[in-house]
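For chain A:
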Amino acid sequence: MPSPSAANAPLLEIDDVRREFDDGQVLALRGVNLTIHEGEYVAIMGSSGSGKSTLLSLLGALDTPNSGEIRYRGQSLSSYPDLGQFRAKHLGFIFQSFLLLPTLTALENVLVPMFEMPWSRPERQRRAAELLEAVGMGHRLNHMPEKLSGGERQRVAIARSLANEPSILLADEPTGNLDTQNAAQIMDLLRSVHHQRKNTMILVTHDPAIAKTADRIITMRDGQVVEDTQTHPHTAIS
Partner candidate 1 sequence: MLARLTTLLLLAATLAATAQDYTAEQLLAGVKAARPSGGIYARLRMSHTPAGSTKPEILQVQVKRRIAPNGHSEHLYQLLFPANRKGEGLLLKISDGQFTGSSHSPSSGTKTLQPSDRSLGLFATTLSIDDVIAEFLDWPSQTLTGTENLGNIPCHIIESKAPASSKSTARLVRSWIDAKRFVTQKMQVFGSDTTRPLKTVLTEKVLRNKTGYYLPVTFTVTDTATGAQTTVEGVRSDSDLTFPDTAFTPEALQTLTTAP
Partner candidate 2 sequence: MTLLQLTLKNLSRRRVRTALTIMGIGLGIGAVVALLGLAWGLEASWTDAYKVRKTDLVVRRSGGGLIAQPFPDSASEQVAQIPGVSQVASLLTEVLSIESVPMMVVSGRQWQSFLWENLKIVSGRLPTSADEKVVVLGTLAAEMLEKKPGDKITIEIDEFEVVGIADGGAVVENGAIMISLPLLQGVMQKDKMVNFINVRLDPKSRDPHTVSQVIQQHIPGCRVDIAEEVLSQSDGVKTFKAMNWGTSIIALLVGTFGVMNTMFMSVFERTREIGILLALGWKRSRILRMILLESVTLCFAAGIVGIIAGIALLKILTLMPWMQGRIEPQITIELLSLALGLAIAVGVASGLYPALHCTRINPSLAIRQV
């Protein structure tokens, strides 16, 4: 039975978050407030230096704010003893430069996050192969990253980001290193992943065309949210 309260419950709450670097000389975020709900498809847009990447690092629990609070399902991230555990359980990452491990095959790269999951070895193998199949890389399981094209590498990276069944996918300029055609295909793939899996998607980009594929566009400038537009109605998870 669908639970309306779950649909409307905030997944991530960002509460007056500030982040500065170099002893306060660089103010990357100057008080950001945001609420992101379960299943949303959000684009964070802004030019370089706007603070969008810093915000993504904080949302990805790769970094901690100087002040303010980020809550996941109501619980403050600062209360987690090990943020690595939090990332392992709830987050999937997709990076601009793919960041595949060069010594591992496509399949092995997808297996890497599963080290922290309580699954048996055959189970992991099966899941990894299925994920690669789902992103259209079923025919390239045992290829090394250097033998793959940029688009293919990003597909592997997307499969990897799903390996731990995360509730949130964070994508940092996922098409930044790709040509237009590949970029469009990757954006379609992300869209369909979101459609099938219903996880929350947070996309960081400087490209308005990419941002437009999202349901909600948050625009940042000088470390602050300057605009927050709902372009499509947010469909609740059913």
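Everything below uses one rule, namely that a residue touches a chain if its C-beta (ideal position, glycine included) is under 8 Å from a C-beta of that chain, and two chains touch if they have at least 3 such contacts; residues count from 1.
Selection criteria: all candidates are chains of the complex that A comes from, given by their letters.
Computed from a prediction, not measured in an experiment: that's the story for all the values here.
K.L.:
Pick the one that touches chain A in this complex: which of 1 or 2 is it?
P.N.:
Candidate touching chain A in this assembly: 2.
K.L.:
Can you tell me which positions in chain A touch candidate 2 when the two form their complex?
P.N.:
57, 60, 62-63, 82, 84-89, 91, 93, 95, 99, 101-104, 108, 111-113, 115-116, 121, 160, 164
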